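Worksheet for the structure shown next.
As you look at this complex, bear in mind that one protein chain is not there, while each of the others sits in place.
So, chain A:
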Amino acid sequence: MTRKYIQKSILCLGLLAAVSCTDNFESINSNPQGSTAESLTQDFNNITGYSKVMFNYVFEQDPLWGYQIQQNLQGDIWSGYMATSNPFNTNNNNMTYNLVNGWNGRAWEDAYTFVMSNALKIKQATKDKGVFPELYAMSQILKIEAMHRVTDIYGPIVFSKYSSEASVKEYDSQEEVYNQMFAELDEAITILSNSADKGVATILTNADFSSYAGKYDKWTKFGNSLRLRLAIRIAVKNPALAKTQAEKSFNQKYSVMTTQSDTFIFKSNFVNPVYGNSNEYQDVNMSADMESILGGYNDPRMDAYFDFSVKYPGQYKGIRTGIDLPVAPEGYSKSLRKDFSKVGKAVNKKETIFLSAAEVYFLRAEGALRGWDMGGDAQTLYEEGIKTSFVQNGLAAGAYLSSTLLPKDYVDPVDSVNNSAAVNSVTVVWDAGASNEVKLQKIITQKWIAGFPDGQEAWSEQRRTGYPKLFPVVKNTSNGVISTQFGVRRVNFVASEIAGNSGGVATGVAKLNGPDNGATRLWWDTGVNF
């Protein structure tokens, strides 16, 4: 090598570089560890490599702090699932409604850097070349699974114009995003359903890191179930479209998830990041809301979701969100409450659930309540949802279905100023005579319990329906921007976009119908349920 180089050098020098010796510049200027297009086509590597990244970033799997600021200190808190003992930023943070821009851009950046860009790469390797339609369809479903979460955080997002190289990237309104997602799901479901019909061997195996092992019929079910979730979200905003999309999903040949084996589980290389954030970082614990509801119901799932408090052995103890945590003089002291209940065995595994069969029953229950054709009445579907959730946790529902226990009051053993009477008053048992509002509260409360730990989805539904009711923050540092009554309705547009795509952000703000802050309601957030 060196000898060859010297010979070449001498030759070049001898010619005084009059003759071009720059032929190898391209190879010098290429990262020697980098990939080349040719090296990647075998075994669909040029597709599976990208899909693996997409899987890993719907819920950012690694590093832990990535998930922490993607979702754990946002949706997981605002949904009422978890709370923190850490007075981040001297208590001026998401928990007290002073939104931390340094954290809140992560969900956006993960979605675009790792999901959208790789979905585009897959599209270029499949649809654009007219090959491997099933891989394309799978990538579209994954993309929508990730991106509906993003629009549900920020509202208007870059979606239809993503592949544009223009310097100003326009945002779509949330309505436009939902419409496009419905259209793309239709396309993907049709492709997968047709291939499932043919009974041909799957080509998804290497690209599918879920429990589905690449089965076309299962992916079709996932597509239908996801479409149902989106339909329910707009049930009040656009009832006609919602009904159409929901019924189309349920009545599609492969229909929606019905058994625990249909639940979409991402088989990760990493333990669910919620676990590490709670048990290794010790930054999140059980919330007061969980303690009130699960504790009040004496819910057997408590044992799966949370551990006993180390500080109060034999007890489940939650932290109320938005309290004045002690700061000075100990700086980062979280010692007073960090040994409250931590998140437990349900998440101590290398699995992340993207969408569960239990949730689908609750979606159908709400649809039935609204008079849609969901293949059953609201009560049956509600109870099936609870049962499926119990199965998911290795439990049997039994007498729980007829429980009349109520959520309990919250007591903060450290500081009684944070004590509160219970804010929810629905029981588990179905009451056919109750109002639709109460029935909906029951459905959503049970969906909330079943959906743990996906706080992002739970937060979206909490905003949409107002259920379950959450303990209000004690300390509000938003300077009057975000009300204690209504809480955080969205996250403001991210700093990296304002810096690098300010023209695009302006189009987003224009489609927001309100100021770009955490108090503005999203398109589907109507504030009413019927």
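By definition in this document, a residue touches a chain if its C-beta (ideal position, glycine included) is under 8 Å from a C-beta of that chain, and two chains touch if they have at least 3 such contacts; residues count from 1.
Rule of thumb we're sticking to: contacts and distances are computed from a predicted model.
Look at the chain that isn't drawn here: its UniProt entry, checked against "SoxAX cytochrome complex subunit A", "Dihydroorotase", "TonB-dependent receptor" or "Ring-1,2-phenylacetyl-CoA epoxidase subunit PaaC", names it "TonB-dependent receptor".
Within the whole complex, the absent chain has one touching residue among A:Thr113, A:Ser402 or A:Thr526, and that is A:Thr113. Residue in contact with the omitted chain (choice from A:Asn92, A:Ser211 or A:Gln260): A:Asn92. The chain not shown here is touched by just one of A:Thr41, A:Ser164 or A:Asn298, and that residue is A:Ser164. With the whole complex as reference, residues 2, 5-6, 9-10, 12-14, 16-18, 21-22, 24-26, 28-36, 49-50, 52-53, 56, 61-65, 88-90, 92, 98, 100-103, 108-109, 111-114, 116-118, 120-121, 158, 162-165, 167, 169, 269-271, 276, 280-282, 324, 327-332, 475, 477, 479, 494, 496-504 of chain A touch the missing chain.
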